[in-house]
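Note that one protein chain of the assembly has been removed; the remaining protein chains are unaltered in position.
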Amino acid sequence: MFIRNAWYVIAWDHEILDDALFSRTVLGEPVLVYRTAAGEYTALADRCCHRLAPLSRGRREGDLVRCGYHGLCFDVTGHCVEVPGQDRVPDRAFVRRYPLVVRHHWVFVWMGEPGLADPALLPDNFSCGHPDWRYRPGYLHYDTPYLLICDNLLDFSHLSFVHAATLGGSTDIARATPRVEEIDRGVRISRDIRNVPPSPYYQQFHPFDTPINRWIVYDFLLPGVLLMHSGGRPAEDADGDMTRAVQLHSCQALTPETETSTHYFFQESHRADQGNEATTEAIYDALLLAFEEDRAMINAQAANIALDPSAAMLPLPMDRAVLRFRRLLEAQMQAERSISASISR
Amino acid sequence: MFIRNAWYVIAWDHEILDDALFSRTVLGEPVLVYRTAAGEYTALADRCCHRLAPLSRGRREGDLVRCGYHGLCFDVTGHCVEVPGQDRVPDRAFVRRYPLVVRHHWVFVWMGEPGLADPALLPDNFSCGHPDWRYRPGYLHYDTPYLLICDNLLDFSHLSFVHAATLGGSTDIARATPRVEEIDRGVRISRDIRNVPPSPYYQQFHPFDTPINRWIVYDFLLPGVLLMHSGGRPAEDADGDMTRAVQLHSCQALTPETETSTHYFFQESHRADQGNEATTEAIYDALLLAFEEDRAMINAQAANIALDPSAAMLPLPMDRAVLRFRRLLEAQMQAERSISASISR
Partner (left out) sequence: MFIRNAWYVIAWDHEILDDALFSRTVLGEPVLVYRTAAGEYTALADRCCHRLAPLSRGRREGDLVRCGYHGLCFDVTGHCVEVPGQDRVPDRAFVRRYPLVVRHHWVFVWMGEPGLADPALLPDNFSCGHPDWRYRPGYLHYDTPYLLICDNLLDFSHLSFVHAATLGGSTDIARATPRVEEIDRGVRISRDIRNVPPSPYYQQFHPFDTPINRWIVYDFLLPGVLLMHSGGRPAEDADGDMTRAVQLHSCQALTPETETSTHYFFQESHRADQGNEATTEAIYDALLLAFEEDRAMINAQAANIALDPSAAMLPLPMDRAVLRFRRLLEAQMQAERSISASISR
């Protein structure tokens, strides 16, 4: 069960090569993405209406795509324009087209009612490709349900334990109770951590020799997008003095592939005027290392859940954001059921 | 759900070695095949009646087979003739015997009511081992349901797309509407394709430098056997002049292993007076290459179906033979349900 009326990231735009047929499964549906000669993107069901073969195994013919099994040919809107061996194309010969928007290098598809696809609902992943910011784009595949990864991102107290040797560096993160606010279609989580040792992660691109003050402020938005400002600066520096500050902005998106697997798109940007290419690489490498730590833990958690799917979790104060987001998700699912009930009436 | 009152190919006869215990699963049932000292074949359930161990893991004792787990010994009819440690063999100690016929190197088993096993229902795979024909026997295993492979063989319009670079060579095959006739327990499909470039496949064993006329005429019979005459000759040659013709005969049989996997036995013969051993090998190699193309496409199709088993296919005129064969299969299943209802009454 997923919400459908939402923008899901299906790819980084650099993954969609000219002339190629790109395929990725989202919410259990195979989706084909390609670009026309004019550079326009289109997203179609990657499943021929005839015998259900993936169109992505076919070939491009200009802006058309021809199925590689029996040769039906479709245009960018998903309408079949040719059936080999017959003169007339039946009206029912078409594949679903998904609304698609490319914004700041993320390719978003709308999996629900096309009429409800509203670009105003796109998350503001501004640091992807902004001249003031530098990052290296990342992608990971998870063999676990996406909600477990949302939970992980909604409670950074795990930084102190899962990432003790990498991102975390201090149990003070777990101890610093975050402020949790409900915002439109999401949750805002803010943490101020004062006078802590700099994490090894920070040390990689900025030498600190004094305790620092850290801040972590992020929005976690439906369906599963994290937008985060974070940073740190010497605790001894005067308020407002950012000369020795590390400033980061991170964009991360979780997209369910199936009920039990997930796509994970991520980047963490640093200010273009701080550091150089080596910094960009170091951040990326550190992030990847940390995300492998998350994946190992979440895989182990998922294996335990698989052994007994009825086992209850114990809600704790640290789960406030987790629980709020789950409630938001359920409310949205409920709303979608009402919409589809009223449409089918 | 499969039809049971039918001859299924379980093996090429060269697979059944002297003194060996050959096992293959058919319709979800493990079947043991072996040859007596006198050269007779027998097919028994490959599942000891005692603790269900496969008899094929046991050993031959002359024409008997002894289970390798606790030593029960069975004769060629499947009756237990010895239980170690006890004097009397219980009446219920036997394993099922399947009617078996070997015809033209194909080993057929009858999976339904033994009393209905009628050799008249065997398909005429005459070119397997006929002195006028040469071939190399082939076998492939599919991890997909057998109906998807039947569908593939029932609509050769896919030759123009799946096998564009191998067997097909021209989109004219897809455009040439075949004649489809219902015949006894099957469908006959005929295609005349005039004045087309010779396919790369043909070129491999006969150099053509002019357009050719091609013919493809095949019967596709229950439970899943293809018998095909095909060939081609220069379009410029006079009617009836076969001096420069390529003449082929192909025998192919699909046997469900389980609901989701399939055995595929195949050969394509050429006239013994055309070509030589290199021709035989070239045909086999080309066929295998093409069948790998089919398998890749059918695997992709099956993966799409697995994502949404409720997705509907769109029937098109090119599916006439596919739909007729599916109707035949359903009628046969319905008939078998009636028979077994009347037997159990």
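Order as written gives the chain letters A and B; numbering starts at 1 within each chain.
Throughout what follows, a contact is a pair of C-beta atoms (placed from the backbone, for glycine too) under 8 Å apart; a residue touches a chain by one contact, two chains touch by 3 or more.
For clarity, every value in this text was computed on a predicted model and none was experimentally measured.
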> Which listed residue, A:151, A:219 or A:336, touches the chain dropped from view?
Replying inline: A:151
>> Touching the hidden chain in the complete assembly: which of B:43, B:93, B:176 or B:245 does that?
In response: B:93
> Which of A:62, A:240 or A:317 sits in contact with the chain that's absent?
Replying inline: A:317
>> Under the stated touch rule, tell me which residues of chain B contact the chain that is not displayed.
In response: 25, 28-30, 46-47, 49-54, 57-58, 66-71, 83-86, 90, 92-93, 258
> Can you name the residues of chain A that touch the chain not displayed here?
Replying inline: 151, 155, 157-158, 160-162, 171, 174-177, 296-297, 300-301, 303-305, 307-308, 311, 313-314, 316-318
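Following the convention adopted for this analysis, only the chains that are shown with their structure count from here on.
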> Just how far, in Å, is the C-alpha centre of chain B from the one of chain A?
Replying inline: 47
